[in-house]
Every structure is written in structure tokens, then in C-alpha cells.
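Data block below; observations after.
One protein chain omitted, others in place.
And then chain A:
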Amino acid sequence: MGKRDVQKILFLIFFGSVCFLFIMEGRGSAVNTPATSRPVTRRSKSYGRSCVEAPSYFWQTPGHLTVLKIPTSREAAKSQIITNKVDPEHIALLVKNEWKLSYVTPLYRFRHTELKSYSKHLSAFIIAEKHQGVAVEVGFEAGFKVTFTSVLGLAETSEDAETVFIQIQSKPVFAAAADAPKVVWRGWLTCVNGDPEYLRALPPDFVSLPLFCTSGPESLTTLVKSWFERAFDCNFGSLALNSTTLNWLAALWTGCHPTCNIRYLKLSWSLPSQPPLDVSYTVNPQDAWELWNSIHPEESTDGRIDIKEVQSFMNGLETHFFRHFKIYLSAGMLVKVSTALGSAQLDGKIKIGNSDYITTLLTMLTECALLKMLT
């Protein structure tokens, strides 16, 4: 594949004296489509059954019709000292890395009480796979040690299954005896504020941990996935985010600025020009927050944010950019959002910067995983 000829322009804008003129759109109450759940009266030779109200999302749950709504409003990001709930050591594991996202279908007969034996099985599986077949190169990595741990406390509702963290350590053949084994791969399965209707509809044999985050070599990710597929009859698919999700994150994170300094709001666009143009747009956090506050006043009553407010916020940023550079960002694609609280990319890579806002991020990503699975 040839390398894309990309013209990179870095825009640094200080809003300072720039005036904002906003036509405030009527902010009616959030449009909440009522949950529709009606029993479908027809046969099912227990093959599961579903119906849709197109173009909504839906899934198979036996004998149920479940319609998944794309939320048009959500709660403002709230800071919570997560280390009060979750072991700080565990949290530290999640915060460091960049994670590649996948979605997973429900795990069949996964038990949190069996993690020890899963550790043993998975390491045996990896070793067996690495040594299978004569054409495979042998002998570089000597041993693998897999550890499964429950990260208790990340779950928000009683329907959420507890997060599971997996770590693979390896000791190279030529390492000295005293050398500590090196962590070569990390991954975790999680579910935070998963759609309760969906989770309740699953039979008790299934555990839904729809979001899978990995960090490490692709070959190990593939092995771990295929072990899970065999062990729990589940399937993985890659989880790319859409720009609506990125817009939401930009607004939610900006809203946190008064309580936690977000330091910067950095947005990257890719414009379909010839040659393609990548725009990196960094906004002063205070300016970004003031813009946000003019759309969604801090003291607004119910604390919920509507998708329309998020759109106005992004429009505001885009309009401002246009005024300076005569480039319509809306013609391109928002590909990355980052602040000190975290970052998220269109291709499904995230970083968690500040653990106190982890719940908001994971809630959103859990939702994306569920939607993607059922699209």
C-alpha cells in the first residue's frame, strides 16, 4: 500500500477575544422514544426470534422483541474517585496503555470463579498453538504465563458483569534466571452500564462483557481471541467508533473542565481533498469550556446533555475554524479527540488519561460495542 500523501497543518487557536454568536436552538426535553418490547406471537423452535422496527437495532433474545435505542441524551460526565470502589493497582493497569477495541458476543458459561483455571488453560493453549506444526518457528519465546483477574467495582449496575483483566507474561529463552518475566500482552473485557433490557433478556448461562480492549502483539490477540471463541463459544469483531461518539466525548470531556483541568482539547480531522488534508485543531481548554457553557449552562437542571447541544458545540468549533481558515471542517471526518482525560480514535483506539472519568468513557464504549454487535 502506498503511503498517503498527506498535507499536515497544525492549527492552534486561541479563542480569547473572539466573540461567539450563537443562535440558540430551542432545547426541548430529550426525545426519548419509549422502550418498545412486545412479545412476538409466532413460532420459535427455540431458535431465538426477533423482529425489528426498522431502521432501529435489534437482536435475538428468545421470544422477545428488543429494540435498542441510540441515545439522544446522556448524563454529563461526573467525576468519581474510582479508587474508592476499585483497587488502585487495577486502575493503574487500565490507565497506562493505548487500547485497541473489539466487541464480543456473549460468553457462554464464563464463570468469574474459574479464573484460575482459565489462566492455566489459556497459557497451555498459547504454548500448544505456538508449537503446533513443524513449519512454525520454534524456540524464541520460552514460556508464557497468563493471569486472569477480576477488576471488581467497575461495574455500575447489578446487570453489569465484573470486568476481567488478562495479562500475559513471557520469559525469553536467553534471559537470566533472575530476570523477571516481561508483560507482553494485556487485555480486558468489560461491561459498564450495559443496556439493562438486553442484559436481562440473556439466559443465565451467558455473561455479556461486550467490550474487549487489548494492548500487545496482534498474534497474541488472535490467539487469545481464538481461545475465547473455543472456550466460551463467542465471537469477536473489531470495534471502530463513529464520529458521533467522538463528538460526544469532546463535549463530555470539555464539560469536566471546571472540576478537572482538561489541559487541551485536541481534535483531528481528515478532509477528503486532493491531496488529503489532515487538520489538527487544538483549542484552549478554558475557551472550549466557555463555548460549551454557553450552550449547556453548568447550572442546567437535570444534568442531562442532549445530542443537539453536542452538535451545536461542534458546529461552534467548526464555524470558528472556518472564520479563520476558510475551511469547512464539516466536510471532513473527525478522526480523533483527545484531552488530558483521555483520547479516542475513529479506528477504535483509546487511551484513558484520568481514571476519575473512566465510567463515562466505558459506558459509552460499552454502548458502542453493543450497537456494533447488533448493527
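Here, contacts are C-beta pairs under 8 Å (C-beta built on N, C-alpha and C of every residue); 3 or more make two chains touch, one makes a residue touch a chain; residues count from 1.
Just so it is clear, contacts and distances are computed from a predicted model.
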Omitted chain, identified by the protein name its UniProt record gives, among "NADH-ubiquinone oxidoreductase chain 4", "Centromere protein I", "Transcription factor bHLH148" or "Ubiquitin-conjugating enzyme E2 2": "Centromere protein I"
From A:Ala76, A:Leu93, A:Ala231 or A:Leu271, residue that would touch the chain that is not displayed: A:Ala231
Selected residue (touches chain absent from view) among A:Ala76, A:Ile127, A:Cys260 or A:Met333: A:Ile127
Where the unshown chain meets chain A, residue by residue: 39-55, 58-63, 105-106, 108-109, 114, 117, 120-121, 124, 127-128, 131-136, 138-139, 141-144, 171, 173, 203, 205-206, 218, 229-231, 233-235, 237, 373, 375
